[in-house]
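Here the complex is missing a single protein chain, while all its other protein chains stay put.
After this line comes chain A, so read on.
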Amino acid sequence: PQPLPNRCHPPPSSLSTPLSPGERGEFRKQRPRGTQQAHHLQRNMAGAGGGNDIQWCFSQVKGAVDDDVAEADIISTVEFNHSGELLATGDKGGRVVIFQQEQENKIQSHSRGEYNVYSTFQSHEPEFDYLKSLEIEEKINKIRWLPQKNAAQFLLSTNDKTIKLWKISERDKRPEGYNLKEEDGRYRDPTTVTTLRVPVFRPMDLMVEASPRRIFANAHTYHINSISINSDYETYLSADDLRINLWHLEITDRSFNIVDIKPANMEELTEVITAAEFHPNSCNTFVYSSSKGTIRLCDMRASALCDRHSKLFEEPEDPSNRSFFSEIISSISDVKFSHSGRYMMTRDYLSVKIWDLNMENRPVETYQVHEYLRSKLCSLYENDCIFDKFECCWNGSDSVVMTGSYNNFFRMFDRNTKRDITLEASRENNKPRTILKPRKVCASGKRKKDEISVDSLDFNKKILHTAWHPKENIIAVATTNNLYIFQDKVN
(Lines give C-alpha, C1' and ligand atoms only; values in the text may rest on other atoms or scores of the structure.)
Protein backbone atom coordinates (compact mmCIF):
# COMPACT_ATOMS: atom_id res chain seq x y z
CA PRO A 1 0.00 0.00 0.00
CA GLN A 2 1.09 3.51 -0.74
CA PRO A 3 2.28 5.56 2.21
CA LEU A 4 -0.41 8.00 3.24
CA PRO A 5 0.39 11.33 1.61
CA ASN A 6 0.44 14.44 3.74
CA ARG A 7 -0.89 17.47 2.00
CA CYS A 8 1.74 19.85 3.30
CA HIS A 9 1.93 23.40 2.23
CA PRO A 10 5.33 25.06 2.63
CA PRO A 11 5.45 27.31 5.69
CA PRO A 12 5.19 31.06 5.12
CA SER A 13 8.43 32.86 4.33
CA SER A 14 8.15 35.57 6.97
CA LEU A 15 6.10 36.44 9.98
CA SER A 16 3.83 38.99 8.39
CA THR A 17 3.45 38.39 4.68
CA PRO A 18 1.20 35.79 3.09
CA LEU A 19 2.55 33.25 0.61
CA SER A 20 3.79 34.54 -2.72
CA PRO A 21 2.27 32.94 -5.85
CA GLY A 22 5.48 30.94 -6.39
CA GLU A 23 5.30 29.37 -2.95
CA ARG A 24 1.60 28.71 -3.23
CA GLY A 25 2.28 26.63 -6.31
CA GLU A 26 3.88 23.90 -4.22
CA PHE A 27 0.52 22.30 -3.60
CA ARG A 28 0.66 18.56 -3.29
CA LYS A 29 4.36 17.79 -3.37
CA GLN A 30 6.11 16.36 -0.36
CA ARG A 31 8.59 18.78 1.11
CA PRO A 32 12.16 17.66 0.36
CA ARG A 33 13.76 16.21 3.47
CA GLY A 34 16.88 18.30 3.41
CA THR A 35 15.20 21.59 4.11
CA GLN A 36 15.10 21.94 7.89
CA GLN A 37 14.39 25.27 9.43
CA ALA A 38 17.42 26.85 11.04
CA HIS A 39 15.73 27.57 14.34
CA HIS A 40 14.45 24.02 14.85
CA LEU A 41 15.82 22.98 18.21
CA GLN A 42 13.40 20.25 19.32
CA ARG A 43 14.53 16.72 18.54
CA ASN A 44 12.75 15.07 15.65
CA MET A 45 10.29 12.29 16.09
CA ALA A 46 11.04 8.65 15.74
CA GLY A 47 10.82 7.59 12.13
CA ALA A 48 13.21 6.22 9.58
CA GLY A 49 16.41 6.48 11.51
CA GLY A 50 18.41 9.59 12.30
CA GLY A 51 20.31 9.97 15.56
CA ASN A 52 18.15 12.78 16.80
CA ASP A 53 14.80 11.00 16.73
CA ILE A 54 12.54 10.68 19.74
CA GLN A 55 11.62 7.22 20.91
CA TRP A 56 8.49 7.05 23.01
CA CYS A 57 8.45 4.72 26.00
CA PHE A 58 5.73 3.53 28.27
CA SER A 59 5.90 5.17 31.68
CA GLN A 60 2.68 4.61 33.63
CA VAL A 61 -0.95 3.61 33.28
CA LYS A 62 -3.75 4.60 35.67
CA GLY A 63 -7.19 3.10 36.04
CA ALA A 64 -8.97 -0.22 36.24
CA VAL A 65 -7.76 -3.22 34.28
CA ASP A 66 -11.09 -4.89 33.71
CA ASP A 67 -12.90 -4.56 30.42
CA ASP A 68 -16.25 -3.80 31.98
CA VAL A 69 -16.17 -0.03 32.04
CA ALA A 70 -18.50 1.81 34.40
CA GLU A 71 -19.89 4.90 32.69
CA ALA A 72 -18.72 7.17 35.46
CA ASP A 73 -15.11 6.11 34.82
CA ILE A 74 -15.06 7.32 31.23
CA ILE A 75 -12.36 10.00 31.05
CA SER A 76 -13.68 13.19 29.52
CA THR A 77 -10.77 15.63 29.77
CA VAL A 78 -7.00 15.68 30.43
CA GLU A 79 -4.89 18.78 31.10
CA PHE A 80 -1.37 19.57 32.32
CA ASN A 81 -0.91 22.72 34.38
CA HIS A 82 1.44 25.49 33.23
CA SER A 83 4.57 23.99 34.79
CA GLY A 84 3.68 20.42 33.87
CA GLU A 85 4.06 19.35 37.47
CA LEU A 86 0.34 18.64 37.79
CA LEU A 87 -1.90 16.59 35.51
CA ALA A 88 -5.67 16.76 35.91
CA THR A 89 -8.33 14.41 34.56
CA GLY A 90 -12.10 14.76 34.60
CA ASP A 91 -14.58 11.97 34.07
CA LYS A 92 -18.20 11.29 33.22
CA GLY A 93 -18.98 10.83 36.91
CA GLY A 94 -18.10 14.46 37.62
CA ARG A 95 -14.88 13.61 39.44
CA VAL A 96 -11.50 15.28 39.06
CA VAL A 97 -8.24 13.44 39.77
CA ILE A 98 -5.00 15.40 39.95
CA PHE A 99 -1.61 13.72 39.64
CA GLN A 100 1.65 15.32 40.72
CA GLN A 101 5.03 14.60 39.25
CA GLU A 102 7.59 13.36 41.75
CA GLN A 103 10.76 15.31 42.13
CA GLU A 104 13.35 13.93 39.77
CA ASN A 105 15.36 11.18 41.30
CA LYS A 106 18.95 12.17 40.66
CA ILE A 107 20.20 8.63 41.21
CA GLN A 108 17.83 7.04 38.74
CA SER A 109 18.60 9.41 35.90
CA HIS A 110 17.06 7.19 33.22
CA SER A 111 13.55 8.41 33.79
CA ARG A 112 11.76 11.51 34.88
CA GLY A 113 9.54 11.71 37.91
CA GLU A 114 6.41 9.58 38.03
CA TYR A 115 2.94 11.02 38.35
CA ASN A 116 1.13 10.00 41.50
CA VAL A 117 -2.28 10.91 42.87
CA TYR A 118 -2.20 14.31 44.52
CA SER A 119 -5.85 15.13 45.01
CA THR A 120 -9.26 13.87 43.96
CA PHE A 121 -12.68 15.40 44.45
CA GLN A 122 -16.24 15.44 43.20
CA SER A 123 -16.44 18.55 41.07
CA HIS A 124 -19.96 18.39 39.67
CA GLU A 125 -23.07 16.42 40.51
CA PRO A 126 -26.00 15.36 38.35
CA GLU A 127 -28.92 17.77 38.37
CA PHE A 128 -32.41 17.80 36.99
CA ASP A 129 -33.94 21.02 35.74
CA TYR A 130 -37.62 20.37 36.41
CA LEU A 131 -38.69 23.58 34.70
CA LYS A 132 -37.18 22.57 31.37
CA SER A 133 -37.36 18.80 31.85
CA LEU A 134 -33.66 18.73 31.28
CA GLU A 135 -31.22 16.32 32.74
CA ILE A 136 -27.89 17.97 33.45
CA GLU A 137 -24.98 15.59 33.24
CA GLU A 138 -22.19 15.81 35.77
CA LYS A 139 -19.62 14.93 33.14
CA ILE A 140 -16.61 17.25 33.24
CA ASN A 141 -16.28 18.68 29.74
CA LYS A 142 -13.14 20.72 30.28
CA ILE A 143 -10.54 21.56 32.90
CA ARG A 144 -8.29 24.60 32.56
CA TRP A 145 -5.54 25.52 35.01
CA LEU A 146 -4.82 29.04 36.17
CA PRO A 147 -1.16 30.03 36.31
CA GLN A 148 0.17 29.70 39.83
CA LYS A 149 0.24 32.96 41.78
CA ASN A 150 0.79 31.69 45.32
CA ALA A 151 1.13 28.44 47.22
CA ALA A 152 -2.29 27.19 46.14
CA GLN A 153 -3.27 25.86 42.71
CA PHE A 154 -6.46 26.92 40.95
CA LEU A 155 -8.38 25.28 38.15
CA LEU A 156 -11.65 25.82 36.33
CA SER A 157 -13.79 22.77 35.68
CA THR A 158 -17.06 22.76 33.78
CA ASN A 159 -19.96 20.47 32.96
CA ASP A 160 -22.72 21.32 30.47
CA LYS A 161 -24.09 24.21 32.49
CA THR A 162 -21.90 25.32 35.40
CA ILE A 163 -18.25 26.37 35.70
CA LYS A 164 -16.48 26.09 39.02
CA LEU A 165 -13.23 27.57 40.27
CA TRP A 166 -11.46 25.09 42.55
CA LYS A 167 -8.64 25.90 44.95
CA ILE A 168 -6.26 23.09 45.69
CA SER A 169 -4.10 23.79 48.69
CA GLU A 170 -1.65 21.89 50.81
CA ARG A 171 -1.67 21.65 54.52
CA ASP A 172 1.43 20.23 56.14
CA LYS A 173 1.36 21.93 59.55
CA ARG A 174 -1.26 22.13 62.22
CA PRO A 175 -1.53 24.17 65.37
CA GLU A 176 -1.04 22.31 68.60
CA GLY A 177 -1.07 23.29 72.25
CA TYR A 178 -4.31 25.20 72.57
CA ASN A 179 -5.20 26.24 76.05
CA LEU A 180 -8.94 25.66 75.86
CA LYS A 181 -9.04 22.61 73.58
CA GLU A 182 -7.67 19.11 73.89
CA GLU A 183 -5.66 17.73 70.98
CA ASP A 184 -8.70 15.79 69.77
CA GLY A 185 -10.82 18.96 69.65
CA ARG A 186 -12.85 18.55 72.80
CA TYR A 187 -13.16 21.68 74.87
CA ARG A 188 -11.50 21.73 78.24
CA ASP A 189 -13.25 22.97 81.30
CA PRO A 190 -11.77 26.48 81.74
CA THR A 191 -11.62 26.09 85.49
CA THR A 192 -9.07 23.30 85.09
CA VAL A 193 -6.62 25.54 83.24
CA THR A 194 -3.83 26.54 85.56
CA THR A 195 -1.11 27.66 83.16
CA LEU A 196 -1.07 29.28 79.76
CA ARG A 197 1.02 28.30 76.79
CA VAL A 198 1.45 29.62 73.27
CA PRO A 199 0.11 27.26 70.58
CA VAL A 200 2.70 26.31 67.97
CA PHE A 201 2.56 24.88 64.45
CA ARG A 202 3.88 21.36 64.17
CA PRO A 203 4.42 19.33 61.01
CA MET A 204 1.72 16.87 59.99
CA ASP A 205 1.21 14.43 57.13
CA LEU A 206 0.57 16.32 53.94
CA MET A 207 -3.09 16.90 53.30
CA VAL A 208 -4.29 18.26 49.98
CA GLU A 209 -7.63 20.00 50.12
CA ALA A 210 -9.85 21.02 47.24
CA SER A 211 -12.49 23.65 47.84
CA PRO A 212 -14.85 25.37 45.41
CA ARG A 213 -14.12 29.09 45.52
CA ARG A 214 -16.47 30.35 42.81
CA ILE A 215 -19.50 28.89 41.08
CA PHE A 216 -20.37 30.44 37.73
CA ALA A 217 -23.90 29.27 37.00
CA ASN A 218 -27.02 30.05 35.02
CA ALA A 219 -25.35 31.72 32.07
CA HIS A 220 -25.75 29.03 29.45
CA THR A 221 -28.95 27.83 27.86
CA TYR A 222 -27.09 25.34 25.70
CA HIS A 223 -24.28 22.93 26.48
CA ILE A 224 -20.86 24.32 27.38
CA ASN A 225 -18.14 22.88 25.14
CA SER A 226 -15.17 25.13 25.99
CA ILE A 227 -13.62 27.32 28.62
CA SER A 228 -10.49 29.37 28.07
CA ILE A 229 -8.56 31.60 30.43
CA ASN A 230 -7.45 34.95 29.08
CA SER A 231 -3.78 35.96 29.10
CA ASP A 232 -4.77 38.78 31.47
CA TYR A 233 -5.37 36.03 34.06
CA GLU A 234 -8.44 37.93 35.24
CA THR A 235 -11.10 36.93 32.77
CA TYR A 236 -12.11 33.79 30.93
CA LEU A 237 -14.62 32.76 28.30
CA SER A 238 -17.13 29.93 28.24
CA ALA A 239 -18.75 28.77 25.02
CA ASP A 240 -21.87 26.74 24.38
CA ASP A 241 -23.46 25.67 21.08
CA LEU A 242 -24.74 29.13 20.26
CA ARG A 243 -23.20 31.67 22.62
CA ILE A 244 -19.92 32.72 24.16
CA ASN A 245 -19.74 34.53 27.51
CA LEU A 246 -16.95 36.51 29.13
CA TRP A 247 -16.49 36.23 32.88
CA HIS A 248 -14.32 37.83 35.51
CA LEU A 249 -12.81 35.21 37.80
CA GLU A 250 -13.88 37.17 40.87
CA ILE A 251 -17.47 37.86 39.79
CA THR A 252 -20.06 35.11 39.65
CA ASP A 253 -23.34 36.97 39.43
CA ARG A 254 -22.86 38.32 35.94
CA SER A 255 -21.13 37.64 32.67
CA PHE A 256 -20.96 39.43 29.34
CA ASN A 257 -22.27 37.80 26.21
CA ILE A 258 -19.69 38.38 23.48
CA VAL A 259 -20.91 36.07 20.72
CA ASP A 260 -24.48 35.08 19.93
CA ILE A 261 -25.20 33.09 16.79
CA LYS A 262 -28.70 32.02 17.71
CA PRO A 263 -30.99 32.76 14.77
CA ALA A 264 -34.28 34.56 15.44
CA ASN A 265 -36.05 31.54 14.00
CA MET A 266 -34.57 28.23 15.12
CA GLU A 267 -35.73 26.67 11.87
CA GLU A 268 -32.94 28.67 10.24
CA LEU A 269 -30.23 27.13 12.41
CA THR A 270 -27.40 25.92 10.20
CA GLU A 271 -24.31 25.88 12.36
CA VAL A 272 -23.23 25.71 15.99
CA ILE A 273 -20.13 26.70 17.93
CA THR A 274 -17.93 23.70 18.59
CA ALA A 275 -14.89 25.16 20.40
CA ALA A 276 -13.43 28.49 21.49
CA GLU A 277 -10.10 29.69 22.81
CA PHE A 278 -8.39 32.91 23.83
CA HIS A 279 -5.17 33.90 22.09
CA PRO A 280 -2.18 33.04 24.33
CA ASN A 281 -0.72 36.56 24.20
CA SER A 282 -3.31 39.03 22.91
CA CYS A 283 -5.89 39.47 25.62
CA ASN A 284 -8.37 41.01 23.18
CA THR A 285 -8.36 38.14 20.68
CA PHE A 286 -10.18 34.84 20.67
CA VAL A 287 -11.31 32.29 18.08
CA TYR A 288 -14.30 30.00 17.80
CA SER A 289 -14.85 27.09 15.47
CA SER A 290 -18.09 25.86 13.95
CA SER A 291 -19.81 22.67 12.86
CA LYS A 292 -19.35 23.83 9.26
CA GLY A 293 -15.57 23.79 9.44
CA THR A 294 -14.98 27.52 9.77
CA ILE A 295 -13.00 29.42 12.39
CA ARG A 296 -13.75 33.00 13.30
CA LEU A 297 -11.23 35.25 14.98
CA CYS A 298 -12.73 38.09 16.99
CA ASP A 299 -11.26 41.22 18.51
CA MET A 300 -13.03 42.41 21.65
CA ARG A 301 -11.78 45.94 21.07
CA ALA A 302 -13.90 46.20 17.93
CA SER A 303 -17.24 46.01 19.70
CA ALA A 304 -18.92 44.68 22.81
CA LEU A 305 -20.76 41.98 20.89
CA CYS A 306 -18.34 40.20 18.61
CA ASP A 307 -20.89 38.81 16.18
CA ARG A 308 -18.91 40.22 13.29
CA HIS A 309 -15.64 38.44 13.01
CA SER A 310 -12.32 40.11 12.30
CA LYS A 311 -11.09 37.11 10.34
CA LEU A 312 -12.84 34.10 8.88
CA PHE A 313 -10.71 31.01 8.26
CA GLU A 314 -12.19 28.60 5.77
CA GLU A 315 -10.71 26.22 3.26
CA PRO A 316 -12.49 26.36 -0.10
CA GLU A 317 -14.17 23.12 -1.05
CA ASP A 318 -14.67 21.67 -4.49
CA PRO A 319 -18.47 21.63 -4.84
CA SER A 320 -18.38 18.60 -7.12
CA ASN A 321 -16.82 16.62 -4.30
CA ARG A 322 -19.57 17.45 -1.89
CA SER A 323 -21.48 14.55 -0.36
CA PHE A 324 -23.94 13.96 2.44
CA PHE A 325 -20.99 13.52 4.77
CA SER A 326 -19.00 16.60 3.77
CA GLU A 327 -20.40 18.95 6.36
CA ILE A 328 -20.39 16.39 9.15
CA ILE A 329 -16.74 15.47 8.68
CA SER A 330 -15.72 19.09 8.26
CA SER A 331 -17.15 19.95 11.69
CA ILE A 332 -14.26 21.12 13.85
CA SER A 333 -14.04 19.27 17.15
CA ASP A 334 -11.12 21.19 18.65
CA VAL A 335 -9.15 24.37 18.09
CA LYS A 336 -5.83 25.16 19.81
CA PHE A 337 -3.46 28.08 19.42
CA SER A 338 0.23 27.32 19.18
CA HIS A 339 2.26 28.45 22.19
CA SER A 340 3.80 31.14 20.01
CA GLY A 341 0.38 32.52 19.12
CA ARG A 342 1.36 32.59 15.47
CA TYR A 343 -0.61 29.51 14.42
CA MET A 344 -3.75 27.65 15.36
CA MET A 345 -4.59 24.00 14.87
CA THR A 346 -8.02 22.56 14.13
CA ARG A 347 -9.20 18.96 14.26
CA ASP A 348 -11.99 17.73 12.04
CA TYR A 349 -13.07 14.11 11.67
CA LEU A 350 -10.33 12.95 9.33
CA SER A 351 -7.56 15.51 9.57
CA VAL A 352 -5.57 18.06 11.56
CA LYS A 353 -4.98 21.47 9.98
CA ILE A 354 -2.50 24.17 10.91
CA TRP A 355 -3.54 27.73 10.09
CA ASP A 356 -1.36 30.80 9.94
CA LEU A 357 -3.32 33.62 11.58
CA ASN A 358 -2.22 35.86 8.73
CA MET A 359 -3.82 33.67 6.08
CA GLU A 360 -7.55 33.04 6.08
CA ASN A 361 -8.16 31.31 2.81
CA ARG A 362 -6.57 27.97 3.55
CA PRO A 363 -4.48 26.12 6.15
CA VAL A 364 -0.69 26.08 5.78
CA GLU A 365 -0.42 22.42 6.73
CA THR A 366 -2.85 19.50 6.59
CA TYR A 367 -2.20 16.11 8.16
CA GLN A 368 -4.39 13.07 7.49
CA VAL A 369 -5.14 11.26 10.70
CA HIS A 370 -6.99 8.23 9.35
CA GLU A 371 -7.83 8.82 5.69
CA TYR A 372 -8.70 5.11 5.33
CA LEU A 373 -11.96 5.87 7.15
CA ARG A 374 -13.26 7.87 4.20
CA SER A 375 -14.47 4.67 2.58
CA LYS A 376 -16.20 3.61 5.80
CA LEU A 377 -18.26 6.73 6.39
CA CYS A 378 -21.57 4.97 5.88
CA SER A 379 -20.95 2.54 8.75
CA LEU A 380 -19.39 5.27 10.88
CA TYR A 381 -22.55 7.33 10.41
CA GLU A 382 -24.75 4.41 11.38
CA ASN A 383 -22.83 3.68 14.58
CA ASP A 384 -22.51 7.40 15.38
CA CYS A 385 -18.71 7.32 15.38
CA ILE A 386 -18.71 10.01 12.73
CA PHE A 387 -19.79 12.40 15.49
CA ASP A 388 -16.84 11.56 17.78
CA LYS A 389 -15.05 14.68 18.96
CA PHE A 390 -11.30 14.25 18.88
CA GLU A 391 -9.02 16.79 20.51
CA CYS A 392 -5.52 17.78 19.44
CA CYS A 393 -2.48 19.33 21.12
CA TRP A 394 0.89 20.96 20.46
CA ASN A 395 4.21 20.07 22.03
CA GLY A 396 6.02 22.77 23.99
CA SER A 397 8.03 24.07 21.05
CA ASP A 398 5.14 23.86 18.53
CA SER A 399 7.16 21.51 16.33
CA VAL A 400 5.00 18.39 16.81
CA VAL A 401 1.23 17.98 17.03
CA MET A 402 -0.70 15.02 18.37
CA THR A 403 -4.22 13.68 18.13
CA GLY A 404 -6.10 10.46 18.83
CA SER A 405 -7.77 7.88 16.63
CA TYR A 406 -9.52 4.50 17.00
CA ASN A 407 -8.24 1.16 18.23
CA ASN A 408 -6.46 3.10 20.99
CA PHE A 409 -4.11 4.51 18.37
CA PHE A 410 -2.79 8.03 18.54
CA ARG A 411 -0.87 9.96 15.94
CA MET A 412 1.94 12.51 16.00
CA PHE A 413 3.00 14.77 13.13
CA ASP A 414 6.38 16.46 13.07
CA ARG A 415 5.90 19.77 11.30
CA ASN A 416 9.55 20.13 10.38
CA THR A 417 10.49 16.69 9.12
CA LYS A 418 6.95 16.01 7.85
CA ARG A 419 7.21 12.53 9.36
CA ASP A 420 4.34 11.02 11.25
CA ILE A 421 3.98 8.10 13.59
CA THR A 422 1.12 5.96 14.88
CA LEU A 423 1.41 4.55 18.39
CA GLU A 424 -0.91 2.47 20.53
CA ALA A 425 -1.94 2.90 24.16
CA SER A 426 -2.17 -0.64 25.35
CA ARG A 427 -1.39 -2.57 28.48
CA GLU A 428 0.57 -5.04 26.37
CA ASN A 429 3.57 -2.73 26.37
CA ASN A 430 3.42 -1.82 30.01
CA LYS A 431 6.89 -2.49 31.25
CA PRO A 432 8.48 0.83 32.18
CA ARG A 433 10.83 2.18 29.52
CA THR A 434 9.52 -0.26 26.90
CA ILE A 435 9.89 1.54 23.60
CA LEU A 436 6.58 1.78 21.74
CA LYS A 437 6.49 0.12 18.38
CA PRO A 438 5.02 2.17 15.53
CA ARG A 439 1.68 0.84 14.23
CA LYS A 440 0.39 0.76 10.70
CA VAL A 441 -3.12 0.42 9.35
CA CYS A 442 -3.54 -1.36 6.04
CA ALA A 443 -6.13 0.52 4.03
CA SER A 444 -6.72 -2.08 1.35
CA GLY A 445 -5.07 -4.89 -0.48
CA LYS A 446 -2.59 -7.28 0.98
CA ARG A 447 -1.98 -6.82 4.64
CA LYS A 448 1.66 -6.96 5.64
CA LYS A 449 2.77 -8.67 8.81
CA ASP A 450 2.21 -6.45 11.89
CA GLU A 451 -0.25 -4.29 10.01
CA ILE A 452 -3.86 -4.03 11.06
CA SER A 453 -6.65 -3.98 8.51
CA VAL A 454 -9.26 -1.24 8.71
CA ASP A 455 -12.00 -3.78 9.33
CA SER A 456 -10.21 -5.11 12.42
CA LEU A 457 -10.06 -1.72 14.11
CA ASP A 458 -11.98 -1.47 17.34
CA PHE A 459 -14.13 1.66 17.04
CA ASN A 460 -15.11 1.46 20.70
CA LYS A 461 -11.53 2.13 21.69
CA LYS A 462 -11.26 5.82 20.95
CA ILE A 463 -8.57 8.20 22.08
CA LEU A 464 -10.37 11.53 22.21
CA HIS A 465 -8.22 13.30 24.81
CA THR A 466 -4.46 13.76 24.81
CA ALA A 467 -2.16 16.29 26.47
CA TRP A 468 1.49 17.24 26.07
CA HIS A 469 3.67 18.47 28.93
CA PRO A 470 4.40 22.18 28.34
CA LYS A 471 8.17 21.73 28.51
CA GLU A 472 9.18 18.07 28.37
CA ASN A 473 8.48 15.18 26.05
CA ILE A 474 5.93 13.66 28.38
CA ILE A 475 2.44 12.95 27.09
CA ALA A 476 -0.80 11.90 28.73
CA VAL A 477 -3.13 9.80 26.59
CA ALA A 478 -6.63 8.85 27.74
CA THR A 479 -8.29 5.69 26.49
CA THR A 480 -11.90 5.11 27.51
CA ASN A 481 -11.17 4.66 31.19
CA ASN A 482 -7.40 4.50 31.52
CA LEU A 483 -4.76 7.22 31.55
CA TYR A 484 -1.42 6.40 29.93
CA ILE A 485 1.72 8.42 30.47
CA PHE A 486 4.52 8.10 27.93
CA GLN A 487 7.95 9.72 27.95
CA ASP A 488 10.73 9.98 25.48
CA LYS A 489 13.67 7.70 26.08
CA VAL A 490 16.31 9.41 28.20
CA ASN A 491 19.91 8.30 27.53
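The rule is short, and it goes like this: a contact is a pair of C-beta atoms (placed from the backbone, for glycine too) under 8 Å apart; a residue touches a chain by one contact, two chains touch by 3 or more; residues count from 1.
In this section, contacts and distances are computed from a predicted model.
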item	value
Among "cAMP-regulated phosphoprotein 19", "V-type proton ATPase 21 kDa proteolipid subunit c''", "Origin recognition complex subunit 4" or "Proteasome subunit beta", the UniProt name of the subunit that does not appear here	"cAMP-regulated phosphoprotein 19"
Contact with the hidden chain (one of A:D53, A:D91, A:E277 or A:D334)	A:D91
Sole residue of A:Q55, A:N179, A:N281 or A:S375 that reaches the chain not shown, by the stated touch rule	A:S375
Given A:S83, A:T120 or A:N284, the one touching the chain that is not displayed	A:T120
Touch with the omitted chain, as defined above, among A:Q103, A:N150 or A:N321	A:N321
Absent chain, residues of chain A that touch it	62-64, 72-73, 75, 89, 91, 93-95, 97, 117, 120, 122, 125-128, 130, 133-138, 160, 222-223, 241-242, 266-272, 291, 321, 323-328, 331, 374-378, 381-382, 481, 483
